[in-house]
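What you see is the complex with one protein chain gone and the rest in place.
Then we have subunit A:
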Amino acid sequence: MITLSVNGKQHQFDDDGDMPLLWALRDILKYTGTKYGCGKGLCGACTVHLDGQPIRSCVTPVSAVGQQNITTVEGLSAQGEHVVQQAWQRLNVPQCGYCQSGQIMSAVALLARNAQPSDQDIEQAMSGNICRCGTYQRIKAAIHHAADLATEIKGS
């Protein structure tokens, strides 16, 4: 039996410890905001945080999670009030939207360690996230907006 902490909530996991965290989250614990895109850590659609660090849940076995806190897109703010979620909505970033939870999780992690990322910082941090619809330009803009918002919050 493994205890998984997802978005602050404890879950008992009693299945194959080799199961990638992605499928444990989606199929067993029903956090379907985290998406499957490639199964090989190539596209970033499955990005979640372990203790704040972005990881590809499709290539991370449940057994490797240990006591670390898992954060999924549902854990940012159910009402979409996180600055990154707000910026995404304000700029109408998504097209199909499928990759966006992974994009958002990568962006949140980037802003946590770099409050004012440059375009180049964004390209580097987000390089593992693919969007077939091609929303990269808007995501870049939304990350800058989120950074500005967070700064504004700090200052207010």
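Some observations on this one:
By definition in this document, a contact is a pair of C-beta atoms (placed from the backbone, for glycine too) under 8 Å apart; a residue touches a chain by one contact, two chains touch by 3 or more; residues count from 1.
Heads up, the rule we're going with is that contacts and distances are computed from a predicted model.
Per UniProt, the protein behind the absent chain is "Isoquinoline 1-oxidoreductase, beta subunit"; the candidates were "CMD domain protein, Avi_7170 family", "Molybdopterin-binding protein", "Carbohydrate ABC transporter permease" or "Isoquinoline 1-oxidoreductase, beta subunit". For the options A:Leu4, A:Ile70 or A:Val108, the residue in contact with the chain missing from this view is A:Val108. Although one chain is not drawn, its touching partners on subunit A can still be listed: residues 15-16, 19-20, 23-24, 26-28, 30-40, 42-43, 45, 72-74, 76-92, 94-101, 104, 108, 111-112, 122-123, 126-127, 129-138, 140, 145, 148-150, 152-154, 156.
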